[in-house]
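With one protein chain withheld, the remaining protein chains of the complex are depicted in position.
Note that the chains are named A, B and C in the order they appear, and that numbering of residues resets to 1 at the start of each chain.
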Amino acid sequence: MNLKMLVSYATLGYPNREDYLKLVKGLVDAGSDILEIGLLPKYAKYDGPVIRRSYKQVSSWLKDSWGLLEETRRAVNVPLVILTYLEDWVSSLSELLTKMRETGIDGVLFPDLLIDFVDEYEKYVQEIKAHGLKAVIFTSPSVPDPLIHKVSMLSDMFLYYGVRPTTGVPLPVSVDSVITRVRTLVDNKLVVGFGLSDINDMKKALNAGADGIAIGTIYIEEIEKNGVESAISLARTFRGIINGA
Amino acid sequence: MNLKMLVSYATLGYPNREDYLKLVKGLVDAGSDILEIGLLPKYAKYDGPVIRRSYKQVSSWLKDSWGLLEETRRAVNVPLVILTYLEDWVSSLSELLTKMRETGIDGVLFPDLLIDFVDEYEKYVQEIKAHGLKAVIFTSPSVPDPLIHKVSMLSDMFLYYGVRPTTGVPLPVSVDSVITRVRTLVDNKLVVGFGLSDINDMKKALNAGADGIAIGTIYIEEIEKNGVESAISLARTFRGIINGA
Amino acid sequence: LPKPLPPPRDPPDAEFSRIDLLRKIMPSEVLRQQFTVERFVSIPKEVREAYINIGRPTPLIRAKKLEEFLNTPAKIYFKYEGATPTGSHKINTALPQAYFSMKEGIDHLVTETGAGQWGTSVALSARMYGLNSTIFMVKVSYEQKPQRRTIMQLYGANVFASPTPHTEYGKKVLNDNPNHPGSLGIAMSEAIEYALSNGYKYLVGSVLDVVVLHQSVIGLETMRQLQEIDEEPDTLVGCVGGGSNFGGFSFPFIGSKKGTKYIAVGSYEVPKFSQGAYNYDFPDSAGLLPLIKMITLGRDYVPPPIYSGGLRYHGAAPSLSMLIKEKIVDWREYNEKEIFEAAQVFLQTQGIVPAPESSHAIRAVIDEALEAKRKNEKKVIVFNLSGHGLLDLPNYESMMKRIG
Partner (left out) sequence: LPKPLPPPRDPPDAEFSRIDLLRKIMPSEVLRQQFTVERFVSIPKEVREAYINIGRPTPLIRAKKLEEFLNTPAKIYFKYEGATPTGSHKINTALPQAYFSMKEGIDHLVTETGAGQWGTSVALSARMYGLNSTIFMVKVSYEQKPQRRTIMQLYGANVFASPTPHTEYGKKVLNDNPNHPGSLGIAMSEAIEYALSNGYKYLVGSVLDVVVLHQSVIGLETMRQLQEIDEEPDTLVGCVGGGSNFGGFSFPFIGSKKGTKYIAVGSYEVPKFSQGAYNYDFPDSAGLLPLIKMITLGRDYVPPPIYSGGLRYHGAAPSLSMLIKEKIVDWREYNEKEIFEAAQVFLQTQGIVPAPESSHAIRAVIDEALEAKRKNEKKVIVFNLSGHGLLDLPNYESMMKRIG
């Protein structure tokens, strides 16, 4: 199949255990190709205010993250990529990766890998792969061109490209010109996310050559306003846009 | 004869009647081709401090200028040119010129003609000539080039060119470059004076193409210091320089 | 840049998103440029014309008499940003920011100013595009530098001595201490609050990438001017307050691999290079703006009252900070005595009274030129003279009495 990808994000356990599980299933049914699951971090340093709110809510009750992850794994059959900060795991990385592997997780994405660990990123990518996991690499406009090109070949599944430095804040950026330029550097599938703020942005990204889009903040805002069903229905809309593009 | 001219200046009656007559005779004997005689003015506006001193001294005793002029005429047989300010005579010019003619004066030079009477200078030159006198025209570096050229053709005997704005003050000027330039404008004999301060200046002027030099302040300074005999002997020196040039 | 630049971020337990706040207070084209991180941004025609109108390109001048005085084999050139009407490089970013504001239908700009260079540039730029402006000037400067105030008023700005009773924050400060002398942090907080509550926009004068981007006109012009006289630069020198003049001047050279040595000069009294940490920190003292990763003395650092007002800043632009950490850019720090001596040498040889800030760069240039003399090397040293000191003469007067 030649269709472009919809990568959907959910914060593990948000808004509550029951609705969360309803959400992930619904997102997959609506046509998500891959699920990204956000693990509650100590400091969501590169996340925007919306996702931070979701973490805050989850932190008040969720104790057994791994148990919920296992349930997630059982609930859906698309690839699962865990989104978590490397910062929280530097001293226990092997344990983390082993546990992910055991839980049936497919891949992991560290948003801070190329920012705070850029001098050793290759070592970490090796370690992820050594544990039999996919390493999905996160890049952004502030990553130098040669590095984008290099990591695009190293990244498993696809290269994640965040167009805005902070998710959920619709800062004005020229999505199309940014993607058009980065497309020429990427020797891999290119998934664009981290701050696509509306349908217009998504269309621009796809037209500019993205192989897929990643959605997160929009779902959470929708859940805050209208609940998970409404968020799932948004996913269907996005799937339609992708198919139409 | 092709020799260049020595034009010598004397203030009428300076330093006293007797020495004055000795001086004019001596200057002619020493080889002056023309004598310029300065008539006591009301305000020696374009004269330097040395000549002003001579006027001041003369003003204390000389009452009968015309009588002394007649004596001068009888004493020497070279052309006599009277130097006086037109300003003093504007209302009685015809009488002045008539009297000069009667006294046997050859020509007249008004230093202020092209400065204070420039708009009517042609009228005045006509009037001088109409009285049978020579009109010697005084020019200087501040006279515009086209005007120098024009009056050089109008001037009788020679064109008088003053290199310094004030006689007797050895202001630094480039005598040679000034004369070289003005020489090309002058369709007449060119006599340079009004502030030649030393032998070096004279040589420069002659080498640069002057047809003669006019000396005044130097004589008066010499008389102040060493008397008329010494001034006459200077004239002989200058004659020698001219002949040698 | 050799590595990804760490992005701005919100603090851990933010009650509100600083990044979201930016969106409310800054003109959107300015924000777009800040976050788009394109490699080349072309200058809009209207901004180019505005640059020409204020006398750009500024001259590149050979400091021949300075070379003679130092008896150095090095050639010394300086890019003279003091030639702009407002006397410093600040106008280079104020103009485009005001232009974009005008295009977006904004009619009132707000900012803070300490020494006054930035406020002057905003006041003029606003007026050139028919916009109103309000400047919160640190009260102690407002009183000590009445001429800066006058010039802003002549440009048509409202100038307030901060803390003012016009904002909640100002009222709070005045309530605690009616005679508070003010600070840049307070003025900045007031300006942001004032912009927010009135629907005006806030302009930012340094540190952020977008400002460095606008300032790159300095380096680009310098590169062209050097090419025109067939000169290859070896050493590039500039002073660092927030880093925008240094970055704007040197980054185009670094990017196109021209030159072999880049020297950022700070103040010995504000020792961010020698003693600062490379950390995420707030660019503003009040903590209203997003955290950025930079070399910093800490936002609570209280700089001593040196005369180089523009260098009394706790941090340095993220891009510059990274280049320093990566040792691509060298640094120096000089004290007031050293820079006063350099200023005197410069003004007695070249005539221009340098801003005390720029005198830091001059001191480094003199040291480099003397080093070239010892080694008998024909180095080509180029520095950015970021501003003149004609409105800093009272400061020089004090230095003369104290040091000279």
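Everything that follows uses one rule, which is that a residue touches a chain if its C-beta (ideal position, glycine included) is under 8 Å from a C-beta of that chain, and two chains touch if they have at least 3 such contacts.
Everything numeric in this text was worked out from a predicted model, so none of it was measured.
Q: Given the contact rule set out at the top, which of the displayed chains would the hidden chain touch in the full complex?
A: So, spelled out: the chain left out of view touches B, C.
Q: If I consider the whole complex, including the chain that's not displayed, which of C:61, C:174, C:196 or C:403 touches that chain?
A: Once the missing chain is taken into account, the touching residue is C:61.
Q: Touching the left-out chain: which of B:49, B:67, B:104 or B:240?
A: B:49
Q: Would you indicate which residue among C:136, C:155 or C:383 is in contact with the undisplayed chain?
A: Candidates C:136, C:155 or C:383; residue touching the omitted chain: C:155.
Q: Please identify, in ascending order, the residues of chain C that touch the omitted chain?
A: Interface with the chain not displayed, on the chain C side: 49-50, 52-55, 59, 61-65, 80, 83-87, 91, 124, 127-128, 146-147, 150-151, 153-156, 343-344, 347-353, 390-391, 393-394, 396-397, 400.
Q: Where does chain B touch the missing chain, residue by residue?
A: Within chain B, the residues that touch the unshown chain are 43, 45-46, 48-49, 52, 114-116, 118, 139-145, 147, 164-166, 169-174, 177-178, 181.
We take it that only the chains that are shown with their structure count from here on.
Q: How many angstrom lie between the centres of chain A and chain C, each centre taken as the mean Cα position?
A: For chain A versus chain C, the centre distance works out to 38 Å.
Q: I'd like to verify one number: the distance from the centre of chain A to the centre of chain B, where each centre is the average of its C-alpha atoms, in whole angstrom.
A: Result: the chain centres lie 107 Å from each other.
Q: Roughly how far is chain B from chain C, going centre to centre by Cα mean, in whole Å?
A: Here chain B and chain C have centroids separated by 71 Å.
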